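Excluded from the complex is one protein chain; the other protein chains are retained at their positions.
So, chain A:
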Amino acid sequence: MKLALSTVYCPHRFSNLFRPSVFTALWSPICSSELSSYSPTYVKPQFHVPLFLRPPIYSAKLCDLRKWRDWAEGVASSIGSSFVQSDNGPDSSILCRELKWLIEDVVEDHSQFPQTGLENGDDDDMRVKMRANLEELYGLWKQRITERRPFQYIVGCEHWRDLVLSVQEGVLIPRPETELIVDFVCDVVSNNEDLKRGMWADLGTGSGAIAIGIGRVLENAGRVIATDLSPVAVSVAGYNVQRYCLKEKIEIKEGSWFEPLKDMEGRLAGLVSNPPYIPSKDISGLQAEVGRHEPRVALDGGIDGMDALFHLCDGAALFLKPGGFFAFETNGEQQCRTLVEYMENNRGGSLHNFEIRSDFAGIQRFVIGFHK
């Protein structure tokens, strides 16, 4: 089942909000013309535009905005460390910083309020242009606190590496740990022209984070195929790829793992993935932001959490070309060891040079290696 990007991805619903003239002013490093000239065909998954990219069609009095901010800050402070104690969730100071970022995203010209936030403006009646109205802001912050809706879904984006990626319900929010996979690829291709010009695959791409990260380090000839089972993920990833002008380089295909890569056996220069790896029994105890809001299909890795990882290892042996590189994220030390053991015993004939790498918190997080 191959779907061309243009049929799945469809900005029809918000195209009337985004006239090209408005759009070009919104975000500079981006091919706005390509986005707005997209010819919509049919509407499939509903796509949410990130808050910071919405047109500033609302306005509020500075004093009202401050009132909302003070209310939201009060709510955040009242949380204290109760979320931390219940499920290792955010504490007040993290929530207050999120609030600051929410204001950054929602106020059109945030440079009016440097540093001190909203205190600088003397004129209470001054109107501030905003990308959402105050009512919506009250609702959003309530969702953040009472429903524990992830901050990234609230603002519709996640800052990841030097990218700002659109995310929404149905798509896994890319994790800071995963940034390192792109660093690994950087290191590998920096002294290997062949891999730098080759074909790479990011399986279970979600928001397209890793694929875009890699797409930006490969040479012009290099390509990335990103696959995902979820139509929402495919549409969000397509949007992000567009925003970074990588349409020529990155192809998004809908399908399960290697399914969309049928004709690529032995041809991949690299294979990367952050597959679901949480053991099924742990899903119910997850932090509320994750367990209640993020897609289970992107988290649940089966009984030991290893189902997808084993499948990826088998695929790596089959799809990588000689000298090809792979990097997978795992749940931690135990999965890393199990995975290396599995590959040594079962795929030792084709894969080698296995290495376990830690994330910045010191947890053994990644398994990397090469095809012989």
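Before moving on, here are some points about what is shown:
In this section, a residue touches a chain if its C-beta (ideal position, glycine included) is under 8 Å from a C-beta of that chain, and two chains touch if they have at least 3 such contacts; residues count from 1.
The working rule: contacts and distances are computed from a predicted model.
Considering only "Ubiquinone biosynthesis protein", "ATP-dependent DNA helicase 2 subunit KU80", "Peptide chain release factor PrfB2, chloroplastic" or "Transport protein particle (TRAPP) component", the record for the omitted chain gives "Peptide chain release factor PrfB2, chloroplastic", by its UniProt protein name. Listed residues A:136, A:169 or A:359: the one in touch with the omitted chain is A:359. Among A:69, A:131 or A:161, only A:161 touches the chain left out of the display. Although one chain is not displayed, its contacts with chain A can still be listed: residues 88-90, 93-94, 97-98, 101, 114-116, 150-152, 159-163, 172-173, 175-177, 179, 274, 276-278, 282, 286-287, 289-290, 294, 298-299, 329-332, 359-363, 365.
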